[in-house]
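To start, I am sharing the structure in question, which I have written as C-alpha cells.
With one protein chain withheld, the remaining protein chains of the complex are depicted in position.
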Amino acid sequence: MSDTSTATSTGAGVSSGPTLLSLKGVRAAYGQVRVLHGIDLDVHEGEVVVVLGANGAGKTTTMRAICGMVGTAGSITLDGKELVGRKPADVARMGVAHVPQGRGTFADLSVDDNLQLGAFVRKDKEVRADIDRWYEVFPVLGERRTQQAGTLSGGEQQMLAVARALMGRPRLLLLDEPSLGLAPMIVQDVFRRLDTVKAELGTTMLIVEQNANLALGIADRGYVIEAGHIVLSGTADDLQSDDAVRAAYLGY
Amino acid sequence: MSLLTVTQGTTAHKVYRWLPWALFVLVVISVPFWAVHTPSFSVGDSNFTFSLGNLNHAVAYMVGVLGLGLLVGYNGQISLGNSFFMGIGGYLTATLVVDNEWPYLLTLVVVLPVCFVVGMLVGLPALRIKGLYLALTTLGLAAVFPSIVRMDQLRDRTGGANGKRISADLEAPDWLPLEDIAEFLSGIPLIGDWMFGDGRLGGRDADDVWVFILLALLATAAFWVSRNLIYSRPGRSIIAVRDNETGAAVNGVNVPMTKTLTFGVSAALGGLSGTMYAMAIGFVAPDVFGINLAIFLIVGLVVGGVGTLSGAVIGGLVIVFVPHWASQIESVPVVPERYLRGPTGTFFLGVLLIILTFFLPGGIVYGWRKIRARLVTVRPAGHAASGEEVELAEGDSAGGLLSRGQDVLDVDDEEEHGEPVSAPAQATNQGEPT
Partner (left out) sequence: MELFLARLFDGLSAGATYAVIAVALVLIYKATTLINFAQGELAMLGSFFVYIFAVEQDMPIYVAVVAGMIVSALLAAGIERVLIRPFDPADHLPLVIITLGLFLVINAAAGMIWGFDPRRFPRVFPSGDAWTMGIARLRWYTVGTLVTVLVLLVLLTLLLKKTKIGLAFRAVSSNLESSGLVGVRAGPTLQFGWMLATAVGTLAGALFVADPFRQLDPLWAQRVLIFAAAAAVLGGLDSLWGALAGGLILGFIESMVVGYVDWIPSQMGLAAAVVAIIIVLLIRPNGLFGTRTVERV
C-alpha cells in the first residue's frame, strides 16, 4: 500500500467529544523484536474507532501497549493521564476494559463468576442488578450462569467477554479481533450487538479487526496499520471509499 | 562499548578462542601440586582451607551436575533424581572393590551400563509424566535411595546404615614422574616457592595427586563425550525436543527414543560421578546419596548455569567449597557461636541461589559470557558490522525481570538523540566451547 492517503487525516470528525485516548510516538517490542515503530492515534469520547491491518501488522500489540502488557516507549494518555509504565491492573482501574484476542475467558470459573470479575473494580451495590440485566439481554448466559465458562461456544464466550468488559462500566472499551475464530453468522451477530451497545450506552470503543467490512460498518473513524506504522486514517466513510483500502482489506 | 573487536578467521580470533582452554589446562595440571599442601587463607578468626581431598570431591560432583544438566538443561526434562544414580555408582564400586577385589576403574564396566539401563527404565514412565509431576516423582526417587540401601536384605553388600569403607588404595604408578613435576613447579621464579612449597611429595601425597589425575581424566572424558553429543546430530535432536516437542516430532525426531536415551546417558554420568566419589572419598554411606545431594546438584546446576556445560565445573566447585568454607567460619560479629555450628553451608547456598536469581539469573557462566560479550566483539568474516544482532545463547537464559523489550527501546532512544550506538548490542558467539 502506498504511504500517501487519499482519505482525510484525523481531526474533528463525526460525533467527537473531547479526546479520551491519545497515543503519541508509541513504540513497542517483545524481547528483542520491535513491533511498533511510532504510532499516533486518537480516540474521542463517544466514538467508535477501528484499527485495521493484516496479521502481524501490530494491531494486537497496540492494544497490549495501551494496557501495559508489553514493553512500551512513547506516550499513551487517558483523559490526560499517562498510561505507559503502568501495570494492566492499574490501567483497568482507570476505566479501560480490554477484551483480549481469544476472549480471555476465565474458563474454569462459572459464567456468573466471570461477570462478577468484570465488576471487580466497582465499589457500588448495583453489581447484581447489572448482572441480571445482562442475563436478560443474553438469555443464553442466564441459562448457563453456573456452568464453567469454558464450556460455552465461541460466540457465547464472545458475548460473555463483552458483557464482562461492560460490567466494569468502563470509560473505554478495547476489543481485540472480536471476529477471530467465529463463524460468519456469529460474527455478524456480535457486531450487531456492539452497534446496540454503541447506540444505547454510548461507550467509547477502540476495535482492532481484520474483518474490515463489519468493523467499518459500526465505526466513526478508522486507522490502517502496516508493519508497525499507521499508514492511513480517516472517517469510516472515507476509508470505505478509499481505493487502496478497498483493494487490500475490503476485497473489491 | 567493547574494548576489542576480533574478526572471525583471523589469528587473533583463534587466540581468543583457544587461549582460555590453554589456560584452563595449565591450571588443571598445576593445581594438584598446589592443593596437596592444603593452602589456606584467613579472614578474621577463620582459617579457610583448600585441600586436594576437597578438590577431588568437587571433581566427582562436577560430573553429577553435568549429568543433571544434560537432562534438564539440554533436554528439558525436569528430572531431579540424579543422586539416585550417583548412589548406584558409588555403592556398586564400593562392593566390587571391597568384596570382589576389582580395581576401581574396572568397576566402570559394570556401573556405566547398569546405570544407563536403569536410567532408560526410569525414563519410560517419564514420557508420560511431565513437568512438575516429573520433578516431584524423581525427587521422591532420590529420597528413597537411602532407604533402599538400608534394607536388611542388602546389608551384607552395602554395610547398611553404617556405610562401607573402601580399603583399597589407589597408588601412583612408578613410571609417572610426579616428583619431577613437583620440583619443576616449585622452581618457577617468583611464585614457585609460595605456591608449590618445596617441591617434595611426601608419603601419601603422590597417591592423592594420582587420584586427582585419574578423576580429572575421567571428568574430561565425561565433558568431552557430552560436548560431542550436544554438538552432533543426536544432540540437536535432544535440544530440539527441549524447545518444541511437537515441532521436533514433525521434523522426524523420534521423541520417545531421544528422551529415554538422554535419561540413560544422564544416569550413566551420574553413575560415573558416584564411582568417582568412591575413589575420592573412600567411603559410601546411605545419607550421602539422599535428597540432600539431589538438592545440592540442582543448586550446582543453577549456580553454574542451566543449559551450559562449563557451568557444571563451577557447580561442582560451589557445592563442595561453600559448605566446606562455611563450616570453617569461626566467628561472625553479632551472631552467636552455636549458630555457626549448625548447617551454615546449606544456609549460604540458599542465600547464593536467591542472590543469583536477582542478579545473574542465567548462572555464573551466563554472567561471564555477558561480560565477555561487552569486552570483545566478534565480527563475522567479510561483513561490515551490521545493525542489531541477536545474541544466540546455547540454551534458554533463565527468566528475569519484567519488560526485557525495554532494553531494545532504550537503545532506540540513544539513536534518536544522536549518540552513536555501537552496532551489535550483543555479540554473536556461536559455537563457543564454554
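The first chain written gets the first letter, and so on, giving A and B; residue counts start at 1 in each chain.
To be clear about the criterion, a contact is a pair of C-beta atoms (placed from the backbone, for glycine too) under 8 Å apart; a residue touches a chain by one contact, two chains touch by 3 or more.
Nothing here was measured: the structure is a model prediction, and the numbers come from that model.
The omitted chain makes contact with just one of the residues A:59, A:144, A:164 or A:221: A:164. Only one of B:101, B:152 or B:174 touches the absent chain when the whole complex is considered: B:152. In the complete complex, the residue from B:3, B:132 or B:334 that touches the missing chain is B:132. From the set B:28, B:143, B:225 or B:281, the residue in touch with the chain omitted from the display is B:143, counting the whole complex.
Residues touching the missing chain, restricted to chain A, are 67, 69, 87-90, 92-93, 97-98, 100, 102, 104-109, 113, 116-118, 120-121, 148, 150-154, 157, 164, 168, 181 (touch as defined at the top). Interface residues of chain B with the unshown chain, by the touch rule above, are 125, 128-130, 132-133, 135-137, 139-141, 143-144, 147-148, 150-152, 291, 295, 298-299, 302, 338-347, 349-354, 356-358, 361, 398-402.
One rule holds for everything that comes next: only the chains that are shown with their structure count from here on.
Chain centres here are Cα means. That of chain A falls 51 Å from that of chain B.
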